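Below is one structure. I have some questions about it.
Missing here: one protein chain of the complex. Every other protein chain is in place.
Each chain gets a letter, A and B, in the order it is written, and its residues are counted from 1.
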C-alpha cells in the first residue's frame, strides 16, 4: 500500500517550518489553558501535544494516512514540548503577549486549513470532504484541548469571535481552486491569507455568528414545561 | 486493498433513504442541543454533523473502512446541514414536536444498530465485535454530541429512559442470525423493528436500568471518608 506523496504548498523546507510554527502556537494555547486550569507540568505537556497535533491526527486517521504524520516526524513531537517548556518557565511573559499569540494562532489557522484540505485531496477524497478535513485539521486540536480541560469548546461558543468560519472560507477557496484545476502554491497562500485576515478582523471587530431565530420564545416554552 | 462491498439490508436506494433519514433525526437532536446550550449557527452545524455522522465514523475507523462513508458520500455530509438549517429557522416549531423527533430517533437507533452490525460483519469482524460496533454506530454520535456540549452522555445517565439497551438487543439479534446463517433483509428489518418498539416502550413506560446493589450504604461509607 503506497501512500500518495504528502502535498506541499511551498518548498518542502519552508512548508515544514510553517507547519512547526503553527503547531507551536497551537501548543502554546494548550499549555496556557493548562496553567489556567491549575494543571501541573505534565498536564501542560499533554495539553500542548494534544492541541498542537490533535487536528492533524484526526485528519490522518480519517484519510487512512497511518501512522499519522505526528508520529513519523520527530519535529512535530518535540515542538509542543518546547511550547510547554516555554510556558512553564515564562508563563507571565507569555500571558502578557496573549494578543500576539492569537495573531500567530490566526496564521496557524490559515495555514492548517489549506494544508489539511490539500493533503486530504491528495488522498483522493472528494472536494467537500477535503475541505471538511481541512477545517478539522485547523480546529480539531483546539476542540480536543477544551474537551480534555472540561470546557465547552471555544469553537462552539456564541460569545467568542468567529474561529471556524475563516477556516471554512479558506478550505472552500482551496476546494474551488482544485475544482477548476487552478490550485497552485500562490493560490494556496492566498487562501491561507484570506483566512488569516478574516480571523484578525473577527477578533478586531468582535464578529459573532447568529443564534437560532426566535430562540427566546422557544426558551420560554421550555421553561413552562419545566 | 479492495474493500468488501457495503452490505445492504434492503434495496440500495431504500437503504440510502433510510440511512439519510436516521442521520437527519440524529442531527436534529444535535442542533437542538446546540440551541439549548446557546451556541451560534456554526456550533449548530458542528453538533449536527458530529451527532449525525459520529457513530458511523468511529465504526468505520475501527473496521478499517477508510475514508469513512461519511466522507465519501456527499448526501451524508449535506443531511446534517439541512437539519441544522431547519432548527435554525424553525426552532420553536421543532421543539414543539420533540416527541415526534424522538420517535424518528428511535427508528434511526433501530436502523443503525442493524446496519452497523451488518457492515462490521462484512469486514470480517467476529459476531461479538460486530454487534458491539452496531451499538457504537447507533449511539456513538449522541455520545460525541454530549461530550462536545459538556454534558454527561445521556446514554449513561440513570435518570434517562433506556437507550443503549434496545440497540444492544437489535444488534444481538442480527449477530445471532449471522451465527445461524439465517440473516436476510427481513430478519434485519425485524431486528430494527424490535429495537424501535423496545425504545418506544422504554420512553412510554419510563424504563430505567438498575443501579449498583447496596449503593446507598456504599455512598455513606464514602461520605464518612470525606
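Keep in mind that, in the parts below, a contact is a pair of C-beta atoms (placed from the backbone, for glycine too) under 8 Å apart; a residue touches a chain by one contact, two chains touch by 3 or more.
What you see is a predicted model; the values in this text were computed from it and never measured.
Of the listed positions A:102, A:122, A:149 or A:176, the one in contact with the omitted chain in the full complex is A:149. Touch with the chain omitted from the figure is made, among B:18, B:31, B:63 or B:138, by B:63.
The chain that is not drawn here is touched, among residues A:23, A:57, A:107 or A:198, by A:57. Checked against the full complex, the one of B:106, B:125 or B:198 touching the unshown chain is B:125.
Residues of chain A in touch with the missing chain: 1, 34-44, 46-47, 57, 61, 66-68, 71-72, 74, 77, 87-92, 95-96, 147-150. Listed for chain B, the residues touching the missing chain in the whole complex are 1, 61-64, 123, 125-126, 128-129, 132-133, 143, 147, 150-153, 155-158, 162, 164-165, 208-215, 217-218, 221-222.
Everything below uses one rule, namely that only the chains that are shown with their structure count from here on.
In this assembly, the C-alpha centroid of chain A lies 28 Å from the C-alpha centroid of chain B.
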